[in-house]
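What you see is the complex with one protein chain gone and the rest in place.
Chain lettering (A and B) follows the sequence in which the chains are written, and residue indices restart at 1 in each chain.
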Amino acid sequence: MTRDSAGCSGEDGDVSVVYDLAAECTASDVEPDTPYLAEINGIVEYGIFVDLSDTVSGLVHESVLEGTFGVGQELVVELEEVRDNGDMAFQPVDIDLEDDEYTLEPVDHEYPLTGTDRLQANVGEQIHLEGEIVQVKQTGGPTIFHIADEDGVVPCAAFEEAGVRAYPSLEVGDVVRVTGTPENREGSVQIEVDGLSTLEGDDARDARDRLDAALEERAQPHDIEPLIEWPAFEKLRDDLREVATLLRRTVLEGRPIRVRHHADGDGMCAAVPVQLALENFIAKVHEDTNAPEHLIKRLPAKAPFYEMEDATRDLNFALEDRSRHGQQLPLLLMLDNGSTAEDVPAYETLSHYDIPIVAIDHHHPDPDAVGDLLDAHVNPYLHDEDYRITTGMLCVELARMIDPDLTDDLRHIPAVAGVSDRSKADAMGQYVELAAENGYDETRLRDVSEALDYAAFWLRYNSGDHLIEDILELSDADETRHRDLVSLLAERSRRDVDRQLDDAMDHVEHERLESGAHLYRIDVEHYAHRFTYPAPGKTTGEIHDRKITETGDPVITIGYGPDFAVLRSDGVRLDIPRMVSELEEELPGAGVSGGGHLVVGSIKFLAGKREAVIDALVEKMAAADLDEALSSAAPLEN
Amino acid sequence: MTRDSAGCSGEDGDVSVVYDLAAECTASDVEPDTPYLAEINGIVEYGIFVDLSDTVSGLVHESVLEGTFGVGQELVVELEEVRDNGDMAFQPVDIDLEDDEYTLEPVDHEYPLTGTDRLQANVGEQIHLEGEIVQVKQTGGPTIFHIADEDGVVPCAAFEEAGVRAYPSLEVGDVVRVTGTPENREGSVQIEVDGLSTLEGDDARDARDRLDAALEERAQPHDIEPLIEWPAFEKLRDDLREVATLLRRTVLEGRPIRVRHHADGDGMCAAVPVQLALENFIAKVHEDTNAPEHLIKRLPAKAPFYEMEDATRDLNFALEDRSRHGQQLPLLLMLDNGSTAEDVPAYETLSHYDIPIVAIDHHHPDPDAVGDLLDAHVNPYLHDEDYRITTGMLCVELARMIDPDLTDDLRHIPAVAGVSDRSKADAMGQYVELAAENGYDETRLRDVSEALDYAAFWLRYNSGDHLIEDILELSDADETRHRDLVSLLAERSRRDVDRQLDDAMDHVEHERLESGAHLYRIDVEHYAHRFTYPAPGKTTGEIHDRKITETGDPVITIGYGPDFAVLRSDGVRLDIPRMVSELEEELPGAGVSGGGHLVVGSIKFLAGKREAVIDALVEKMAAADLDEALSSAAPLEN
Partner (left out) sequence: MTRDSAGCSGEDGDVSVVYDLAAECTASDVEPDTPYLAEINGIVEYGIFVDLSDTVSGLVHESVLEGTFGVGQELVVELEEVRDNGDMAFQPVDIDLEDDEYTLEPVDHEYPLTGTDRLQANVGEQIHLEGEIVQVKQTGGPTIFHIADEDGVVPCAAFEEAGVRAYPSLEVGDVVRVTGTPENREGSVQIEVDGLSTLEGDDARDARDRLDAALEERAQPHDIEPLIEWPAFEKLRDDLREVATLLRRTVLEGRPIRVRHHADGDGMCAAVPVQLALENFIAKVHEDTNAPEHLIKRLPAKAPFYEMEDATRDLNFALEDRSRHGQQLPLLLMLDNGSTAEDVPAYETLSHYDIPIVAIDHHHPDPDAVGDLLDAHVNPYLHDEDYRITTGMLCVELARMIDPDLTDDLRHIPAVAGVSDRSKADAMGQYVELAAENGYDETRLRDVSEALDYAAFWLRYNSGDHLIEDILELSDADETRHRDLVSLLAERSRRDVDRQLDDAMDHVEHERLESGAHLYRIDVEHYAHRFTYPAPGKTTGEIHDRKITETGDPVITIGYGPDFAVLRSDGVRLDIPRMVSELEEELPGAGVSGGGHLVVGSIKFLAGKREAVIDALVEKMAAADLDEALSSAAPLEN
């Protein structure tokens, strides 16, 4: 508490203010030039001794005294000096308690605060701490208030009665003062609460200002040099800094984070580094050693967008965690997905809950659709760049802004991400060189990318943390195992692709379009192995690549199933999103939907209208001009 | 122990009974007019001092004594008086221990019992308690006996050796006396056991009678006024009371409850209120604060009946809980399903285990098939009523019988249930009015119903407790969020239905039957979007409704897939269950099965016989007379 509030009443002008120290006040509560109420407790030859509180007392020298005094009599004094030995001397203030008008202002003891950074050093001793409640977990025993101050978050256990909510009026978001004793408990420092009270008025405002300022400062990401110089990338740096700040702030506020990412190579190169960086930061901020496990969870998305099913499941878990553990609802971090209109239904469902959403993506965005629903949106298209800046490249820098100590481990990741997404970015050369310094030549990069693909398929929609870390050589991955594992998985992947293509190639139908482009079609339901690796999207892509090698550009490839088709094209001026829109209009009742990039995409339709849709599609493709520059570099979505 | 048993031997007539107090007996065990064996421990001028037990002793005044006595000599006395200071005076009884024939009847110390309702007040002090063992959980440390007395269930920890079963002869169902000390442990009162013994003979009989009487009384449901006056409903009230009693008794006996319900709007309106009521009652009965979480679980059923897969899974979990936690096997509560022959295989599998089954349903029942397998069966058809009394309407009253405090929260639920199941009950008006009083107009009711449908689809077969509570505005749902969420989900649902129908309507085939009815057919496999909302059943229903609006009655709609069809009809005298039976006979080898209500249902067949089955079906439909009264009000099953 400060003197401000008391000082205010001085503005009344005529009425004097006399401060009355509470019994527990100590010398540190006494300020100069301030009138205090005192009581005489002794009279000696050279003066009188006065008490200002139980422990604050001192001499008023006879030289400054006038009149006569008796023990027990009250008077007003102010500090004259504090001697070297700590003794205090006071002098009378000219206020007559009997005759003058004055206001008596009580002064509480200002407790010295012990920040969460000094708890371990104060285990077993009573301390005071001010902070904001970020989680209230009712256990069968005590109520656990997680409290964030300038330095971190600490669990504080308050016991009312077994299973009964202690301090029921206190809620998440309140700024409080805790008096209690830090103890080591199940591996964490926890404060056993002796008292807990809301700060009110100025005290609250001051504390909140102080906390906000500290949080603001701690939320600042690290100022790092990007791994490579890349002008195109520079345009996105500020956006990434903003997200880094938001994520760090989220951790500091004790809010959980849910990461959903595209279940492919670039998606994993994006999500795993950010996950590691956030786990490290959470461990730094939270006294509770289990906090990293409880506060961040990563899961691949089931579809190449945020499905209603995923969102419903995420929301359901979040509500349960709130109800069981008193956690705040999480921030949702979408990586390598989340920029398109297909994400809107899921986002809107979450929008009725306190769940901030951040998307970092390099797929063609629909900012009109998602803009209002996102708290932050990073996407190269928003800066006239494109998919060639992959999400993995972006997120490696994001991870480093959150925890720069990861830098050495991450040097090869942007190259892996780029190879996975076939990025033709001008910076790929630099990334590949960077990777080479870490021992990753192009073969190894391709192997890692292929291994990721293969592992992601078999993991289905499990996060597979350790396996992916071994493949990416992150965390504590053993290098030999990493190398062996990557070789094996990459080889398996290629063998399975070969096997698929050996069988499928005979059934690819060929047609020469008027434009001169080659058109290939394959019925992946009937002429590819189902429910195994590679899935239809990759199968189509691999056929396409072989046909380019065989025939040279221009090539269009269509892989179709009962109610879907995947499309790849090189050397032809296609605009798949526009074609899909046209088909939607031209073929009412065919249930056409889909999209993608200019020359790579997918389309869905009613099974009963397949022939009509594919015929119309081919007609459009036949009418398209050739354009050598257009290449289906970006990956297909399934 | 009471005197009854001892008193019995008095009936022998000639033989006297002398009571012999056990060493630990206290003054409270001494009853007037009862002869006790005593031993002289002192002789004074004015009489002799006798001991009846370690702590019961007193004076026999010389005035009532005859003859000579020596210390250590035994005699028979009875209570003369208890003085104000507690001293006891005895007088001799005329039984000569040496010459007379008598029976010596031992008297145990009658411990004062402390019921589970007074444990918190006796924390830290040794108490005695009698009750029935309802669960025996062997932990790595002590053995935890959950013991139910007249007032509740308390965990009692007995320690023999780490991980070793204490009192191995004691089993669930035994009536025991516990001596121990209540302690607060992990948020619950738990008794640390000093001693635990089975009651035998009369003691056991008495205790069990007392416990049974108390349980009987506590199991009684609350006497509530139904939310509305509705004569048809009255017929089912006694059945519901019986179920309420059974469920409350199940809780009092410490048996877990597994709720399985139809995964639709009415099913959730039925299951969630009952779940909340039971959780509240469990919390009241059990000292263990985690009991509600451990003792009731709700899950939607995968199929519109109780599938073998669900039953196998439920049984498997139940056996595991018994083995790991010593829990009793659960009671299975089927809601809005469970009345039909399709449930029999699953029921029969459970019937070999101690798993009572209760069904509350409003689908057309097959009481001959399920009757013997159910411990209770509530269904309007059993009282000549029908599906218009929805399960949600029934279960709201059931929930109120279990916990009437829920009443205010539940007023709108019957109307939501009715709207969800398109109930044309005469009472719908009253329910809608009741909902209106709570701010639910018809639009909002339809929105909630639509939102439930949509959420249930995306939750797949998760219970989604909090999300559903938010939609139904139950538990601690925030009203604003509830409203926003419901609007959003309802709107999404309608948009998805519109999208589906926009595409599908073009492919609906029309035919005018001779009867004048319109017949519409749609191949939902080829002309509707698959694996998304709305599923084939709802898609067909929505097409049907639109066609009624377009053309007016009479209308029949068939939505078919490779091996199934869903059927809806309005204004035609169909009897789908009979048609299915006929097809089964007329088309042997077509694998026909199915059923439903008169004018709404579904049918399955072998994929290779689709054409034959649907042709035969249409033929039957064409031959059916018109009947304006018949409307496909009830919902389709998938």
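Basically, a residue touches a chain if its C-beta (ideal position, glycine included) is under 8 Å from a C-beta of that chain, and two chains touch if they have at least 3 such contacts.
In this text, all values refer to a predicted model and were calculated from it rather than measured experimentally.
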item	value
Contact partner of the left-out chain, one of B:E24, B:D96, B:E229 or B:E320	B:E320
Absent-chain contact - pick from A:D117, A:D484, A:D498 or A:E628	A:D484
Listed residues A:E98, A:D502, A:E585 or A:E611, member touching the removed chain	A:D502
Residues of chain A (touch criterion as defined above) contacting the omitted chain	120, 184-189, 289-290, 455, 458-460, 462, 464-467, 470, 481, 484-485, 488-489, 492, 502-507, 523, 525-530, 533
Absent chain, residues of chain B that touch it	139-141, 161-163, 308-309, 311-313, 315-316, 319-320, 322-323, 345, 348-349, 351-353, 563, 588-591, 604, 606-609
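The rule we apply is simple: only the chains that are shown with their structure count from here on.
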item	value
Separation of mean Cα positions, chain B and chain A [Å, integer]	43
